Structure formats: structure tokens, C-alpha cells
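All protein chains but one are shown in place.
Presenting chain A:
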Amino acid sequence: MIELQGVHKSFGPKKVLRGVDLKIDSGESMVIIGGSGTGKSVTLKCVLGLIAPDAGRIALDGQNVAKQDRDAFLAKFGMLFQGGALFDSMPVWQNVAFRLLRGSLKRPKSEAREIAIEKLRRVGLTPDVADLFPAELSGGMQKRVGLARAIAADPQVIFFDEPTTGLDPIMAGVINDLIREIVVEMGATAMTITHDMSSVRAIADKVAMLHDGVIKWSGPVAEMDTTPDPYVRQFVSGVAEGPIEAVR
């Protein structure tokens, strides 16, 4: 279970998070929605420890993440970055097996390669992709490789940062379905941030609406379309009129 209590974060005079409270149960897929620049990525990076929050508490399975051993903590996580964030100096299979080639999860090279190829297969890529470099792949293939890397070490928690950004609708649908399948199959806790409503409907068990640095609404995805919350209604319907300013 991931729990955020009163998380604040500012960058200079700009207050991005103003007291985020959120709970994600184990095995649950939580999708955080909200407009661009509302602090979705900052929330995610605070949980991972990539950004230190100014105030508040973030806990994983009841343990404050700030007090946990970093390596042991991060070993429980996998993350798919918005742009893939693949290491362009190494071939695809080494990207996927990065964690298995060094550190506490290190395995023999041949075994790591086998696992990488298996994970590539799981995300719909053939073994011949393994020896290509990221620059030789299309955007959709890079996302799949990023997904394979995120699940390579069988993490307990997987984060997805804008998983369908930059993809055509068909490929976006394929990635959404893959994410849902993998999360269910692995029984992992998932936290996704997106403003793509098709992703929300495909991936989410629960949805949280982040706006102006706080969670305005959260609930099951089935209630998202019927909630009277004006922020969610405006965001889901995608109209300019409402409490969310169209120009931020």
C-alpha cells in the first residue's frame, strides 16, 4: 500500500503540491488525472524519491519511504517514463536487463539476456529487437521496451508516467491493454499519471483528480462519469467552461 499524507512541494515561489493526500491499496491500479502542470509528475517523483517533498509523509506498506534503505526500496519499483528514457548507448536487451546486470539483483549475462528476451516477448516484441539500439525503434516500440524494462525485475509497484503520450490511438490502445494485462497478471500495485481518458478507462481501478496541488476527487473508475464533482466533470468532458481555467 502506498500512502501520501499532506505532501507539499514548491519550486521557488511556485507551489506545485499543496497537501496531497492519497492512498493506493496493494494490487490496485490508481490513475491520477489532471491538466498539464498540475503536479502529477512531481507527485510520482516524490514517491520515488527523485524529488524530496518539502513537507508531508509518504509511506510504502506503512514504512516511511524517507527512512528506508534506498536500494531495497527502489528494488520494489518499476517505472515506465513518458519518453521511454531508454539508454541510447546500449542495445535494447541491456536496457531491459539493466537491473539484472548490476547491483543486488545481478545475474549471469546469459540469464539476464534470456529474461530480457522473455520480457520483450511479453510486451509483444520479437527477439530480433534485442540487439537493436533504442534510436532504431519507433515510438511505440520504445514504449514497449520501456515497459519491458519496468517489469524486468518483477517489481511490486509499477509507475507509468503518461504511457500513451506521442502515440497514435491504435498504438495507445495496445499499450493501455498491455499495461492492464501485465498489472493484473503480476498482481502489482500500479500508479499511472495521464490526461488521456482512454488510458484512464483501460487501466484504472480507481481514479484521483489532481488540481491546484491537491486531490480534488478520488473514487472508483466506474463513478468517474457520474460524479457531480465539477473538476472531474469538466476534465472528463473536455470543455473550457468550468472551475479549471482553460489557460494556465
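Here, contacts are C-beta pairs under 8 Å (C-beta built on N, C-alpha and C of every residue); 3 or more make two chains touch, one makes a residue touch a chain; residues count from 1.
The rule is short, and it goes like this: contacts and distances are computed from a predicted model.
> From the list "ABC transporter permease", "Sulfur carrier protein ThiS", "NADH-quinone oxidoreductase subunit C" or "3-oxoadipate CoA-transferase subunit A", give the UniProt name belonging to the chain omitted from this structure.
Spelling it out: the chain absent from the display is recorded in UniProt as "ABC transporter permease".
> Which of A:S10, A:Q68 or A:Q82 touches the chain that is not shown?
Final answer for the missing-chain contact: A:Q82.
> Tell me which of A:L74, A:L132 or A:I215 is the one touching the absent chain.
Once the missing chain is taken into account, the touching residue is A:L74.
> Please give every residue of chain A in contact with the chain that is not shown.
Against the missing chain, chain A presents residues 45, 48-50, 70-71, 74-75, 77-79, 81-83, 85-88, 98-99, 102-105, 149.
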